[in-house]
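Note that one protein chain is taken out, while the other chains of the complex remain in position.
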Amino acid sequence: MAFIPPKETYPGRVYSVSIGTGQKEITVGGENVLSFHSFEGTVPNRPLIAHEIQDVPPTDWPESVQKPYIDVYANPVSWAKYCQDVLNAKAIALRLIGTHPDRENRSAEEAARTVKEVVDSIDIPLIILGSNHTEKDSSVLIAAAEASKDRNCIIGKAQEANYKTIAAAAVANNHKLIAMSELDINLSKQLNILITQMGFDKEKIIIDPMCSALGYGLEYTYSVMERIRLAGLAQNDPTMQQPIMGDVGMYVWKVKETIADEKDVPLWGNTEERGITWEAVTAISMLIAGAEILIMRHPKAIEAIEKMIDELM
Amino acid sequence: MALTGVEIFKLLPKTNCKKCGFPTCLAFAMKLAQRQASLDLCPDVSEEARQKLGEASAPPVRPITLGTGESAVKMGEETVLFRHDKKFVNPCVFALGIKDTLSSEEIEKKIDEVRNSVIDRVGQKLKIDAIALLNDSGSPEKFGNLAKILSEKAPEIPVILCTTNLSAAETSAKLYADRKPVIYGANSENFEEMSKIAKNYRATLGIAASSSGGLNELSELTEKVKKLGIEDMVIDSGARKAKEILEHNTLIRRAAIKKNFKPLGYPIITFAQREDNLLETLVAALGITKYSSIIVLSSIERWKNLALFTLRQNIYTDPQVPMQVEQKIYKIGEPTEESPLLITTNFSLTYFIVSGEVENSKVASYLAVMDCEGLSVLTAWAAGKFTASKIAQFIKESGIEGSIKHRELIIPGYVAILSGSIEDKLEGWKVTVGPREANGIPAFMKSRMK
Partner (left out) sequence: MLIIGEKLSIIAKRVREAMMKKDKGPIQDIAIFQWKSGAGMIDANIGPAEDNGEELMEWMITTIQEVVKLPVCLDTTNYKAIEAGLKVHNNEWGRPLINSTSNDPERFPMLELAAKYNSQIIGLTVGKGGLPADAEERAAIAAEIMARASEYGVPLEDLYLDPLVLQISTSQDHALKVIQAVKMFQELNDPPMKTVVGLSNISNGCPKELRPILNNHFLSLLAYEGLTAAIADPHEIAPTVKTIDVIMGRTLYAHSYLEM
C-alpha cells in the first residue's frame, strides 16, 4: 500500500495584521493552515512574543519574575527600553494595572502620560492593556489610545460590556483592537460580530479567547483556540479569521506552581526553573493550539519560546 | 470500512450469554463499533464473522501495552485528531533515556530518580513510566550490562531497548522475555533479524525510518515486518526537529484515523533529547499535544516532570466530563467567625465565576462548594444532586459550624425554592436567598453590609 500524505487544504486564511510603524513594524497571521503546518500551506509570519511591563512596580509578581527587572521596573520607560534594547524584545505589552480602582487607582490622564512616555521611548510595536475593570478601562483606554495616536498599537481588552467606547477609540486613533470573551467560542464570535456591526474593520481585531495557565483550565483555552482556528480555516468563517492572542504571563505567574518555595514543596523542584518552565509550557501549548501573539513575562521563558519557534518554522 | 453497531450485531451469536462482560450481544456490538471492546471477548463468534469483523473492529491506532503487571502502560487506540472531538485515550509514556556509557552507580542513581518521580496531582498519581536504554557505546557488552542492571535492580519498570545491534538486542530482549519491552529497533537493514528476536521474546518492535526515508520508508518497513508475523510495533519516522515531529506525527495520525491506513496505525515514539533542557521540555510538550505515544527524555528534574505531567493530564482530560473542583469549604480573603457563608455546586466554571465575584465584593467569606458531579446550579438541582437534604447533610458534615458563630446560609437565587426545606433540615439555621447570577454578588454583599 503506497503512502500518500493526507494533506489538508482549507478555504479560509487568517488575516494578516500589522502593528507598529516604520522599520520595526511587524505582521502576524496570514497563514492558511493550522499552526506551524507549513508542510501543507503557507505560514508567512512567525508568532509574536510581547514582553509584558506595567505602569506601576510589579510588587504583585512572584519574586522569580520580579528579579530580572528589579533595576528598571520603578519606571515604565526604563523598563520598556530595557526590554527593547537589552532583551531584544520584538514588542512591548504595557499593562495599565495601576488604574484599577482597587490598586493605585491612577486616573486616565496619568495612564495616558505613561503611555505617551513609553511609546515615545521605543520604536518596537506596543500593546496597551487596561486593568480588566470594564468600567474603568473604557475611560483609561480612550485616553491611552489618544496618547499613542497613529502608532498602530493594539489596545484592549474590549469585552461585551465596554466594546463600544474602546472600539471607537481604536478607530479614531488608528489602532488594532483586542476582543476578549471568557472561554466560549460562541461568545467570541458574537463579540466579533457586534464589533464589526459598529463599522469596525474585521481585519483589525485580535481575538483573546481568555488564557489559562497550565494545570488551571489550560485545556479549555487550548480547545477554544483550536476550534476558532478550524472555524476560520475549514468553515471559512470571516468572523473567526483574526489572529489569536494569549495573555500568558498574567495567568501563569499567580498559580501556586510558579510561586511556592521549593522548601515547602520539595517534590516540585527548583522554584525559579519551575516558574519559567510553567510559563514556557503554557506558551508553547497556546502557540500549537493557534495563538499568533503571546504576552509573556520571564525573559528566559521568552528566549526558550523563540528558540522553539525557530525549530518549528 | 468501519461497521455500525447494528451491522456488527448481525454477525454476533445473539445468545446474550454475557460471557463478554456486557449484558447483551447488542450492547457488546455497540462497544465494538466504538472500538472500546475487543472481539476476543466473545468466545462463540464464528470464524466467518471474525474475519469480517477483524479489520473493521481493529482500532485505527493499534493498542500496545508496554511492560507487564502494575506498572504496565497502554498506548495507541486513539480515534480522533482534536481533543475537543473526543477524549484522547491513552496518555503518552514518558521514558528516561539511560546511556550504556554510564557507570553502575550513575545508572542506579537514574533508576532512583525514575522511582522517585511519582507526584500526586488532583487525585492522580503521575510518574515517569519507563526507561529507554541507549546503546551510545555501540558495544553489545555494555548494553547487555545496562540491561542486566535494570532487570535486576528495577524489574518492574517497563523498558525500551534502543539498539540496532543484533547481539545487543538479543541479549537484552532475552532478559526481558515476556515482559513486553519495546526493542527499538528495526531499520531497513536489520528488520528481518530484529523481527525474529522480537518474535522469540514476545516483544514489541520499534521501527525506525531513516531521516531521509521518512513516512514512505516507514510504512514500507511496517508492512514488511507485519508479513514476518509481527503485529505489535511502535514507529519512528526519523523526525528529530520540532517542525518535522509536528509534520510527521500529524500525517501519521491523520493517515491512521481518516484514511484507516494500517501501515502507520501504530503508536509513535519521539526522541526529544536536547542539550538545552528547557527546549527539550518544549519539544516534549509538542509531543504531548501532537500525538506522540512515547517521549524519550534525557533528564527528569522535578520541575520539568511537574510541568510535563500536568500538560499530559490537561490534554488527555475528557472534554465531555465537566471539570470539577473538590468538595469543601473554600476561604475567600481571610474570613472570621462572623463572615458570610455561601453555597454553590462544584462545576469548575461555576466555582471560578462565583469565587471571583465574591472576591470582587471585597467581603471575606466562606464558599461551600458541594459535589454535584460537576453540574451547574440549576442542572444539579433538576438532576436531584443539589437538594435540600443533600445540602443540609453537606453543611453538617463540613464542620463549618465550628468556624462560624452565625447560622446563616446564602443560597443561589436559582434554587430559592429550597430555602424553607433547608431550614427544616438544618436546625437553627436561617437561609438567605442570594442573587440568581454571580455578577449580582458584589451588589448583594454590599447591601448586606449596610
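We call the chains A and B, going by the order they appear; numbering starts again at 1 in every chain.
Just so it is clear, a contact is a pair of C-beta atoms (placed from the backbone, for glycine too) under 8 Å apart; a residue touches a chain by one contact, two chains touch by 3 or more.
Model, not experiment: these values are computed from the prediction.
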{"item": "Contact partner of the left-out chain, one of B:146, B:325, B:388 or B:411", "value": "B:388"}
{"item": "Of B:29, B:203 or B:426, the one touching the omitted chain in the full complex", "value": "B:29"}
{"item": "Touch list for chain A against the chain that is not drawn", "value": "184, 186"}
{"item": "Residue numbers in chain B that touch the chain omitted from display", "value": "4-6, 16, 22-24, 26-27, 29-31, 33-34, 36, 85-87, 318-322, 373-374, 381-384, 387-389, 417, 421, 424"}
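Criterion: only the chains that are shown with their structure count from here on.
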{"item": "Intercentroid distance (Cα basis), chain B paired with chain A, Å", "value": "30"}
{"item": "List of chain B residues in touch with chain A within their complex", "value": "82-84, 119, 121, 215-216, 218-220, 223, 241-243, 246-247, 250-251, 254-255, 258-259, 261-264, 276, 278-279, 281-283, 285-286, 289-290, 301-308, 310-311, 313-315, 317, 319, 323, 348-349, 352, 362"}
{"item": "Residue ranges of chain A touching chain B (in the complex, touch as defined)", "value": "1, 3, 5-8, 36-39, 102, 183, 214-215, 217-220, 222-223, 226-227, 230, 257, 267-270, 273-274, 276-278, 280-281, 284-285, 288-289, 300, 304-305, 307-308, 311-313"}
